[in-house]
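The complex appears here without one of its protein chains, the remainder shown in place.
Entry: subunit A
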């Protein structure tokens, strides 16, 4: 119910829908406060027993009030109603109930609770074994789980961003405001993050004064002062969710979740913030006291009850009671009474407590033993110090078992918090996170005055650490009453007393875990699931481990805590992976011929990040094979054009390039003359082949290396490594120029004719022989020409600055077509190279050596090179190793497939009899039969032998003849002339 005159939010109405019912809240409401104002206390059903549950907190620690917000594909399950701001038209639904929240059929599980305690799954679903997959798991999956996904693609936009600052202040309560002010006034760049929409933290939830003014007004003024400072950035609705190495923090900003229309904004933004220093002012979280049925809707944290009153002007009931073990609980009774709410009882478990709440019925030394009512609280039973019982009718009960500093972020880098007996809680360990100070309630300084003092000092000191000198800001006067408590974790008695509401863990479950020897806190957690729900047990973990400590006869420090891990509050995967959906997952690299190729109907194939044309279909061609075969014949008979720009290109300059290349390549390069190209083989230091390609010497001091498309990045990294680590004295520099040049292969007997129609000065065999290179001018543009061939034909590669690529490709194809040729794609390129026995990364796949591929003699004996020593290991030179061979089918089955294994014709096709495997296979239109490249044990000595190919996956067996890898034009006559 709403208390007029109370609260700090606006009065403008906001219409929304909950479970299909139209309702009206106020601007500034959360979904929880609006429903509570309407008298709705039942918001959801629990995970395991489907017990009715209501709002427990007024913040992000909420375990119970989880709802689905939005409809259709935009629906967001498991949203905490306590942090969901109301906006016009908001639609929310309760979860985990069927058919309705008031009448939930799965509620019967609560009746079976005696059977479903800790370890139930482990004990019950063990046998018969076959039932697990077919029966138990599907059944459990249907019954369990919170919320549901819509099953459609998420249409919401998310974003990720980076920020940098000198001092990051986490939390905008009294300590955080002063820390930001102190650091900001010192001149440091400050980022202040707070979860809520408004700065002030607990000050917004309390009825107290700072410097004689309402504390919330002071917070607002201070926030305005901070916003006016150029060097301070205030980020509200932003939860710092993790602390990582070297001052890196993760933060989730809810950019548009409070808006009816995001207006193009992302829903959320995932921030990575790099800060030189940080000040953690995360405040504290109130903890519960376990007693029978303490989970009934209407039982909530005492601090939350008065937050709803003081901030939202909402009373949790017409008649309320407060139960606590500390002075702070009294404030709730005081504030509720002052607002005109009937306070039926202030129950303080301490016998010697003094009533600090004024004129309310006071019950020192009493304990609440039970909550009554089902879908909402109706009454509570008290036990007097003399054992007598008393029942009081109330609609809501505020409970306080004390406050736990929010130490979570201080533990993200593996530090454990320290137990402080005087306030019965864990506080952060000093130096837990390098560069981080902790101030205010987050380190157990619970009064407003100590928060202000502590925050100011921490902010000043953080700025001073990194060279900013400033004075502490003037400290205002504030409340400084001592915080006294006597520990009380659970009230003894019959029935189920609840700890973790979200995972339905009771005091009995924890004791049972201890009794069954799950006595370590990490074992207890997993056995009972305590603290494993989305709230991570924020207001129940300390009680649970205190009860475990008691049950195992240890003290709390000895029992220890479970591990706190990021994120502090749940983060949507969509936010962390923002921008990575669909094509955002990886960048797309397009060649200059891309749009022309797409226009020609070429399907694209991905090669790393590159997109390359598979083939160029012509009219009448119905399958890729028809196009591929035609393109192969075109190259062998006339001329073909292929974009080879994706190959890595590295420009090397300096007088020592030759010596450097001698060291990175297995073969020698220093003897290469300007104007010539050489094929090179690069080894890894372990002696296996890393990559291959050609390197051209353009002039005395300038060279250009090509790498395979796939290994371009790896080779560049490797060259950087070799030069910097072993050749630092050499006069060599290099850079990747892959994108700077568009490069096209012109292959076929008519290649030179085609070129001479375009070059400003024609070439002939004498001026431009096989493996020559040089500067040319093509249609007026400066270009580089290389006479190299991957197809085995008389061929060239011509490179022009990328800006000319599109037009050159168009002209090359046009002329090729006029000469009976045309463009060819990856499929034809692959067939052409298999016919010629040329290798790709299908063959140099990381486990093969120069010896294996028949290039053993390329490893120069006259010089050292990377990989030379290890390549000479006896095991790598063993003739029984699988060596590169060609295969042709000679039996009835003509199909050869890559990945199939090779066996002796009479051998059983099992791995013990394995003699090798096929790496590449194709139909060769040139030879009119299937051809394959394969690795076969001692293969070079076995040309002419018969071998059996078996592909167990496809059920194929083919008899083959072992051949030389080069199936077409073995003496290379077509390359020359």
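We take it that a residue touches a chain if its C-beta (ideal position, glycine included) is under 8 Å from a C-beta of that chain, and two chains touch if they have at least 3 such contacts; residues count from 1.
Criterion: contacts and distances are computed from a predicted model.
Chemist: When one chain of this assembly is omitted, its UniProt record names it as which of these: "Chemotaxis protein CheA", "Ger(X)C family spore germination protein", "Phenylacetate-CoA oxygenase subunit PaaJ" or "Sarcosine oxidase, delta subunit family"?
Modeler: "Sarcosine oxidase, delta subunit family"
Chemist: Just name the one of A:565, A:873 or A:894 that touches the chain not displayed here.
Modeler: Touching the chain that is not displayed is residue A:873.
Chemist: For the chain that's not shown, point to the residue among A:173, A:247 or A:537 touching it.
Modeler: Touching the chain that is not displayed is residue A:247.
Chemist: Identify the residue among A:214, A:378, A:516 or A:686 that touches the chain left out of the display.
Modeler: A:686
Chemist: Which one touches the absent chain: A:374, A:618, A:717 or A:976?
Modeler: A:717
Chemist: Under the stated touch rule, tell me which residues of subunit A contact the chain that is not displayed.
Modeler: Output for subunit A: 162, 244-248, 272, 274, 413, 434, 685-686, 713, 717, 720-721, 724-726, 728-729, 869-870, 872-873.
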